[in-house]
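Rather than the whole complex, this shows some of its chains in their spots.
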Amino acid sequence: MKMNAVEAGLLLNKVREVNPLVHNITNYVVTNFTANGLLALGASPVMADSRAEVEEMAAIAGALVLNIGTLNERTAEAMVLAGKAANRNGIPVVLDPVAAGVTKLRSLTAQRILKEVNVSVIRGNAAEIASLIGESAESKGVDAGASKGNVKDLAVRAARKLDAIIAVTGATDYITDGREVVSVDNGDPILTKVTGTGCLLSSSVAAFLAIEKNMLHAASAALAVYGTAAELAAADTLGKGPGSFQIEFINRLSTVTAQDLAERARFEKGGL
Amino acid sequence: MKMNAVEAGLLLNKVREVNPLVHNITNYVVTNFTANGLLALGASPVMADSRAEVEEMAAIAGALVLNIGTLNERTAEAMVLAGKAANRNGIPVVLDPVAAGVTKLRSLTAQRILKEVNVSVIRGNAAEIASLIGESAESKGVDAGASKGNVKDLAVRAARKLDAIIAVTGATDYITDGREVVSVDNGDPILTKVTGTGCLLSSSVAAFLAIEKNMLHAASAALAVYGTAAELAAADTLGKGPGSFQIEFINRLSTVTAQDLAERARFEKGGL
């Protein structure tokens, strides 16, 4: 099976047919946007971060997202518990290492999760992924820093070292298991002007993992769907601003079709 | 007094005149949407969930909402404290048992609130209400499950067993005190594609309870106003998607009139 627009369209349709339950332990800035984005895409979001219930919730979900923005001691603990429960039940886990490398708490929590939980996919910008493997990249708060090195090579090194699928997103996205690399060249710069677009992207990857076992393909399809919806929304709201884009993007996540992917998705797959 | 569109319109106007303060202890997914929805409707929202202040806040509110989505130990405790303070001050309490039955924490917390607090109205979907009285209904995460049994009968059984007004919402809503049943047949399926529409509905019921002592009428009017605004917003944004609907729904909550209710509200009231 080769990753292409047709395959991505089939996976999109499957998300909408299955409505997978995606359990998010995420930061309190993006909860509403994430839930609405997942609903628009066709998934079924649930948020729960109490240690007293995350194991039960993760066990009935199709996928689990651990997002370390606005962490605290209580939720960090809940993430590890939920991750272990997902592992016991064979449920894929996505880690979004928001601002890893910026504070010790975030770096240590990301490391702890990677040590105690079998993470399926890590989705972050170049600075965040670099920090996970002890490399440095320019970083400024939670914004995507432009890495000075080669982003594709960074992704491959991280995938091998962390034994997980890595999705480094930026102007071009690279998804790799350390052997194969898929690049996705969709999206629009206005995504960087709306908070939580990276977080929702991680949750969208989780929705695709819930319905497709080939994780490299699932993650790549999610990125292409997301980027295509963003391009359509950006075209619809050209010149208006990020408020209008945010709303139209939710619209487009619900209306983007396999046909739109056939016309716009730009995948490239190659060796290393 | 018979519940009808004219009565609902009068209550809507009274909400806008009185601007009742509604104290919400709610989940962190829906806070912004709930506050903006209450403002649009004409109420005055306040959010506070610290044990150190909820009693004071509940005591000055016109109504209190306890919503168990994204619970934790701290906020569960705060809900009980706030509920008791509301009871001491004669302030109506709405319980939204989000995903009761899905995890033990949610079921036990809902049961604890029902035991320690005199709850005026419980607003939930069929699965949630069924779980509160030990019955089962199909449930999947926090989505509204379609109950296999007769929803109206479920509502009556729950009202009698829990000694509260029950509002079971779905394609048709049933509101009952265990003796009389009002059905409301407004709304639009796109409401299920926007997160927090159930939560905001519970808070809207609270706004009406704050200004009308006949709780069956207050709750029924709130549901009809909400469903009518949703119908108007769905018509305005037909074919666009849930992003546009969410925004237009807030608009319509602020502009829906007694005249709109006269044209669209579909109440039915009968015996058992």
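The first chain written gets the first letter, and so on, giving A and B; residue counts start at 1 in each chain.
Going forward, a contact is a pair of C-beta atoms (placed from the backbone, for glycine too) under 8 Å apart; a residue touches a chain by one contact, two chains touch by 3 or more.
These numbers were taken from a predicted model, which means no experiment stands behind them.
K.L.:
Because only 2 copies sit in place here, please give the count for the whole complex.
P.N.:
Full complex: 3 copies of the single sequence.
The rule is short, and it goes like this: only the chains that are shown with their structure count from here on.
K.L.:
By how many degrees does chain A turn when fitted onto chain B using C-alpha atoms, rounded in steps of 5?
P.N.:
The C-alpha superposition of chain A onto chain B needs 120 degrees.
K.L.:
Based only on mean CA positions, could you tell me how far chain A sits from chain B in angstrom?
P.N.:
Centre-to-centre distance between chain A and chain B: 33 Å.
K.L.:
Give the list of chain A residues in touch with chain B in this complex.
P.N.:
Within the complex, chain A touches chain B at residues 21, 28, 31-32, 35-36, 39-40, 44-50, 52-53, 56-57, 60-61, 74, 246-255.
K.L.:
Where on chain B does chain A make contact in their complex?
P.N.:
27-30, 32-33, 69-73, 99, 102-106, 140-143, 193-196, 240-244, 246-247
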